[in-house]
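With one protein chain withheld, the remaining protein chains of the complex are depicted in position.
Chain lettering (A, B, C, D and E) follows the sequence in which the chains are written, and residue indices restart at 1 in each chain.
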Amino acid sequence: LANEEPTNPIESDRYRSGHALRFKTLGDAGEVRRRMLAAFHPDLMRYPIEFVFGEILQRPGLDQKTRELISLTMAIGLGRQREIRSHTRGYLNHGGTKEELVELLIQSAAYAGFPAMIDGAYGVIEVFEELGLFHPPDVEG
Amino acid sequence: LANEEPTNPIESDRYRSGHALRFKTLGDAGEVRRRMLAAFHPDLMRYPIEFVFGEILQRPGLDQKTRELISLTMAIGLGRQREIRSHTRGYLNHGGTKEELVELLIQSAAYAGFPAMIDGAYGVIEVFEELGLFHPPDVEG
Amino acid sequence: LANEEPTNPIESDRYRSGHALRFKTLGDAGEVRRRMLAAFHPDLMRYPIEFVFGEILQRPGLDQKTRELISLTMAIGLGRQREIRSHTRGYLNHGGTKEELVELLIQSAAYAGFPAMIDGAYGVIEVFEELGLFHPPDVEG
Amino acid sequence: LANEEPTNPIESDRYRSGHALRFKTLGDAGEVRRRMLAAFHPDLMRYPIEFVFGEILQRPGLDQKTRELISLTMAIGLGRQREIRSHTRGYLNHGGTKEELVELLIQSAAYAGFPAMIDGAYGVIEVFEELGLFHPPDVEG
Amino acid sequence: LANEEPTNPIESDRYRSGHALRFKTLGDAGEVRRRMLAAFHPDLMRYPIEFVFGEILQRPGLDQKTRELISLTMAIGLGRQREIRSHTRGYLNHGGTKEELVELLIQSAAYAGFPAMIDGAYGVIEVFEELGLFHPPDVEG
Partner (left out) sequence: LANEEPTNPIESDRYRSGHALRFKTLGDAGEVRRRMLAAFHPDLMRYPIEFVFGEILQRPGLDQKTRELISLTMAIGLGRQREIRSHTRGYLNHGGTKEELVELLIQSAAYAGFPAMIDGAYGVIEVFEELGLFHPPDVEG
């Protein structure tokens, strides 16, 4: 993985700090994505790690739980399914609860339409299934 | 399924009426979705059933076929694939025809771009396949 | 306006037919837009007139009122204010009613969110004001 | 304004409660909008007040400040300028700060692109100007 | 495939020319799509071939490589995954390079947000895998 290392030495602290926050937020699922994109081209991951997780998200003024709520809200509004799953994990990893996620989904119906709520709900449910926290009903029965 | 019952007695007529219209519109495919979301949290389905199907869609002024056309048009424009499939079924279940769906898709190209038309067409085609009304060609040959 | 004439003689029937439908649909407001864009470059209006109004919208299968409903629904969902105004006029010019427009707006809230309904309502109201069919209240009072 | 009253007596508590929360959130600017839309047709405001402010936003699980953050985030992501201004006011009225708004805007750049941040910033700045909390520089100088 | 033939003889040159450019651009993957949609209804493919590939994309003023860059940029911005894959192939088939695609993806992060970049990257990577030009890492290891 040597080719993923940042080449600019003055930025490497930011990369390391960003990687640590990103791993705490997205966990192993984020690592799978990082390795895939970095294998295609290392710079594709350099900016999300250095700029987003190493700089923007570490600014004072909003805590990580609130920041994940913002990222997840954006993902639901814009219909980005991959991000819905990532930031559902991120929100839970920073202390968010299922009850709050349900409220976010219901409020999304009012502000982006019920299709946004339903697509969002499927993304959230998928994460809960993967975490072993939800067992889907026998919906064919 | 008792936990899906609305808790507010003054609203239960609306729930029952909404559920009936929803089942007529979306059929078994809608039931599969309802059970999944209601199993995760009952309120996720309470509003689509009470508010959308039980109230909004039952207002006078537009018939159900026209209302499904509106919902499907929104879904094609906004690129919501799950909704495209649902409201293709809904449009057919309220008297819409394949010819009208083709016209909607072609007009969508003009007003939301050809990618919207093509994504929409794949959603419509998927429903026609499931209903046994279309058999895809041997596209590999 | 000679430079707005189509150069390809085999397409000029389509241009004339499209122009006639477009004028019936959008009226003088559409003419103002056409002259502005055609003055910048004639081809900018050639395709909307020949392809959209001269071909797509004249296909059988859906009547003009339904087609304007589709165009307006797209415009509300995608937040295109200029188109909301144009197709509000178009819908009225092909027999649509205020009651139907209110229903479309309310249904838009369910399928694209209340902000889409409110932005749509402002566009519709603006047209009704221009047509002298609505007098806004003294909202400052 | 009698024609704005809800006709269904069992829902009027929700209307009154929703109206109160809405006024606390959006203030006079929200009243101007309400009167305009209700004058066009009373039902256009009935659902935002009864369903959104009277029901969805009053559910437990998220406080009003967090809910306004969600609404504002949606508005920035989807590029709805009118809503950006409304929910900037709403966020401030429920205890949000300028520092938090700046952080939301910067994070929006990462999750919806810099154009979303800049359009959002103009909406936020417009509210601060109206509130007398910001005096724009002599940008022509 | 006789029913896919255009019925209007004055347009058939445009169809043939459009089909040729489309095949050069999208290759066999485009043929698979064409056969599927044309089997559902021939007119669904008539306009993409005649109007888009036979007319718009053949206008002078921009070369095919630049035009594919525009189509791909739109697809990334609007989150249309099917189009991202199609126009990644189209861009490569008209002389585009991997290096340029990486730059487009990184710039997309700035103008449409990192989720747009990441969804775009997955689409581009999928094409490179299908072409045998990229072998994904053992991301589970």
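In the analysis below, a residue touches a chain if its C-beta (ideal position, glycine included) is under 8 Å from a C-beta of that chain, and two chains touch if they have at least 3 such contacts.
As the structure is a computational prediction, the values presented were derived from the model and not from experiment.
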Can you say which of E:G27, E:P42 or E:G77 touches the chain missing from this structure?
E:G77
Sole residue of E:R34, E:R67 or E:H94 that reaches the chain not shown, by the stated touch rule
E:R67
Where the missing chain touches chain D, by residue
79, 98, 102, 105-106, 109, 113-119, 121-122, 124-125, 128, 134, 136-137, 139-140
For chain E, residues touching the missing partner are 51-52, 56-57, 59, 61-62, 66-67, 69-71, 73-75, 77-78, 83, 99-100, 102-104, 106-112
Name, in rising order, the residues on chain B that touch the hidden chain in the full complex.
109-116
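Please note the rule applied: only the chains that are shown with their structure count from here on.
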Pick out whichever of the two, D-E or B-E, is joined by more C-beta pairs in contact.
B-E
Distance from the CA centroid of chain A to that of chain C, rounded to the nearest Å?
40
Chain centres from averaged Cα atoms put chain C and chain D apart, in whole Å, by 29
Mind pulling the residue numbers of chain B that touch at least two other chains?
47, 51-52, 56, 74-75, 78-79, 83, 102, 106, 109
